[in-house]
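Removed from the display is one protein chain of the complex; every other protein chain stays in position.
A, B and C label the chains in the order they appear, each numbered from 1.
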Amino acid sequence: MAEIVSLADAVGGLVRDGDTVALEGFTHLIPFAAGHEIIRQRRRDLTLVRMTPDVIYDQLIGMGCARRLVFSWGGNPGVGSLHRLRDAVENGWPRPLELEEHSHAGMANRYVAGASGLPFAVLRGYVGTDLAGQTATIRPIECPFTGEVLTAVPALTPDVGIVHAQRADRAGNVQLWGITGVQKEAVLAAKRSLVTVEEIVDELTPVPDAVVLPGWALTYVAVARNGSHPSYTHGYSTRDNDFYVAWDDISRDRDRFAAWMESHVL
Amino acid sequence: MAEIVSLADAVGGLVRDGDTVALEGFTHLIPFAAGHEIIRQRRRDLTLVRMTPDVIYDQLIGMGCARRLVFSWGGNPGVGSLHRLRDAVENGWPRPLELEEHSHAGMANRYVAGASGLPFAVLRGYVGTDLAGQTATIRPIECPFTGEVLTAVPALTPDVGIVHAQRADRAGNVQLWGITGVQKEAVLAAKRSLVTVEEIVDELTPVPDAVVLPGWALTYVAVARNGSHPSYTHGYSTRDNDFYVAWDDISRDRDRFAAWMESHVL
Amino acid sequence: MSYSPDEMMCVAASRALRDRAVCFVGIGLPSTAANLARRTHAPHLVLIYESGTLGAKPGTLPLSIGDGILADTADSVVSVPEVFNYWLQPGRVDVGFLGAAQIDRYANINTTMIGGDYQHPKVRLPGAGGAPEIAASCREVVVIVRQNRRAFVERVDFVTSVGFGSGPGDRERLGLRGAGPRTVITDLGILEADPATCELTLTHRHPGVDPDAARSATGWDLRVAHDVRTTPPPTPEELAVLRKLQQT
Partner (left out) sequence: MSYSPDEMMCVAASRALRDRAVCFVGIGLPSTAANLARRTHAPHLVLIYESGTLGAKPGTLPLSIGDGILADTADSVVSVPEVFNYWLQPGRVDVGFLGAAQIDRYANINTTMIGGDYQHPKVRLPGAGGAPEIAASCREVVVIVRQNRRAFVERVDFVTSVGFGSGPGDRERLGLRGAGPRTVITDLGILEADPATCELTLTHRHPGVDPDAARSATGWDLRVAHDVRTTPPPTPEELAVLRKLQQT
């Protein structure tokens, strides 16, 4: 049964040093406010999981929260590199970052396996690529009926799964729509979960193509107005493309990055 | 690209003697009209696939269309037995019927594997049951990461998948809502497909919880008004529960069954 | 207020559901009992039907597992693969509610066939449906079945859904993660799996039922708890709500 609490209490109650944490949202509905709260609470040694690390993971990595990154595409969409991610990988700053690298299809299926209570998923993927040689969590598996060899990837079961959504009702049932990505799977795969929402409403009137996450399957719901900025919340805000472009400059330099985080997040 | 044709032409163009055919619809949206057309076209030696055979398969079996049944629950929901199915299994009338029997979870995952282009699916299921000893399409599989033993079932890839839906647009895009069951998977798993619809409309206005099947992924769309009777079409008709009850009597006796089919279907 | 044995059974089953539990419900008696609970002591009971309706709140009793009223009143309607894979399989469901054609000493359940052999059964039953995985994966399972010697047999003719197998340790050996069918509610009383032996044991008799009547309605030497209790009879409220439900 989801408890509706403040963002600070939710993150404080959920995320511990050393945890594996997944913040999902595929371009849309990225839970920036929750990520910033993790930074403010100065969590350390996190294993961060996310298909597309995006700017929020650049910030978490640059602030030294992460020990390891499990991902499939680490760029600034439409802009270029994530400079804090690159600095950590290329130069170990502010600390070295281990990578566990997959493809989108592999990551999506790893969440599906986690949400399904299975230890692994099967897909047609990775065959012939150099990823298969670098990533220990990619193995062959044989079909017991046809003998065909496919690829297995292990389930993702983060300690904490965090997503952002449009709204929740007072019982903690959550409704999200637009591009819903892999959010249902990320929440259901996680041991504990938090959904930040734009607002709490009396009733979740049906919306086409909406996903509903029942309150009884969640740990916490917290209001975080505009909590996806500079990503967006379909029907509530638009993507701040200028910020994504500006981030390229802000993040390129270590000091400028630190100053920006100091004045905007901490 | 779906072609919009008459029901007779669609079934004539799709279903051949000896084919494996899946007509899906979970209580809701059962494609009775299409099933009746298969009976009228006197197809033979079909392998019929369906999670819940229901009255439509009782009719197909009683009319001698089927050689084999792949299923997980073969009853008249809320009423009792399917007498034509039982007569075929217990007495070989009008011809013997081979059974390939699964659980719902197994059948659902077999469709998922088919829709996903995978040769098999993995689930926690069947362990310790007598089904595992009777059904050759249930095998153990070991997780390549944890060593845990789970259950594998092979993909269902019917020659023909048939479902009923509320409506389609003129490009053959199909929209269905209410309880949508395993219909998307059944269509996508099949080599060729038919969707019967209540009506063709100019535009598919969005509906909450609706599934849209793009026309380019379908073979045929055919109008079959009230095509799910005595099942129902959410928003168009209600379930004819009295008919399901009446079927118990109609189907109990071979001659009465044959007479009923003669006057109502042929 | 007089009541029938079936009414007592249904009321006893509804009482087995605590408020806010997540309940995977089959059609028929389980659905009636769950909806009775939701209208009496468990208003926040979460009903999941295998047709994919999560949090259904039907105003009248659905007649089939896929009634429109389930979709209309659900918090969410998901696909059948999703209901089994994302909701049942990982153990998110507190209570699975099952019926049975046969049930045995160790609460194994048969809904497949009776007599003869699998290829040539005397009676062909509907089969497994969702039951094997409900019995495997729900945190606990409650079985509702009328008690008589046809249904309560020493050993089921076919294990459709595993209860406690051949006794203690079998569920663990098979890797079944839920606690299994610890509670069987009948028209005569309540049987519970003995924590040590896993054997179904009569722990409650319904008012006016002699434990010997339950024993003679059972195809094995049914054990009776030494402190067998009497089920409290249906309250007037329970009966009124149940009858109103069944009228619709």
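Heads up, the rule we're going with is that a contact is a pair of C-beta atoms (placed from the backbone, for glycine too) under 8 Å apart; a residue touches a chain by one contact, two chains touch by 3 or more.
Predicted model only: the values in this text are computed from it and were never measured.
Undergrad: Could you run through the displayed chains and say which ones the absent chain touches?
TA: Looking at the complete complex, the unshown chain comes into contact with A, B.
Undergrad: May I ask which residue of B:A217, B:A246 or B:V265 touches the chain that does not appear here?
TA: Of all options in B:A217, B:A246 or B:V265, contact with the hidden chain holds for B:A217.
Undergrad: Have a look at A:V15, A:A66, A:L85 or A:L118 and name the one touching the chain we're not showing.
TA: Spelled out, the listed residue whose C-beta touches the missing chain is A:L85.
Undergrad: Which listed residue (A:R124, A:R170 or A:H264) would be found touching the missing chain in the intact complex?
TA: Spelled out, the listed residue whose C-beta touches the missing chain is A:R124.
Undergrad: Among A:S6, A:Q41, A:T205 or A:N241, which one is in touch with the chain left out?
TA: Candidates A:S6, A:Q41, A:T205 or A:N241; residue touching the omitted chain: A:N241.
Undergrad: Tell me which stretches of subunit B touch the chain missing from the display.
TA: Residues of subunit B in touch with the missing chain: 1, 115-118, 173, 184-185, 188, 204, 211-212, 214, 216-217.
Undergrad: Mind pulling the subunit A residues that touch the left-out chain?
TA: 26-28, 51-52, 71-75, 77-78, 81-82, 85-86, 89-90, 101-105, 108-109, 111-112, 123-131, 134, 148-149, 178-182, 184-185, 209, 211, 232, 234, 238-239, 241
Note that only the chains that are shown with their structure count from here on.
Undergrad: When the centre of a chain is set as the mean of its C-alpha atoms, what distance in Å lies between subunit A and subunit B?
TA: Measuring from centre to centre gives 39 Å for this pair.
Undergrad: Can you work out the whole-Å distance between the CA centroids of subunit B and subunit C?
TA: Centres of subunit B and subunit C (C-alpha means) sit 28 Å apart.
Undergrad: Which parts of subunit A, given as residue numbers and ranges, touch two or more other chains?
TA: Touching at least two other chains: 117-118.
Undergrad: For subunit C, which residues are shared contacts with two or more other chains?
TA: Residues 76, 85, 89, 137 of subunit C touch two or more partner chains.
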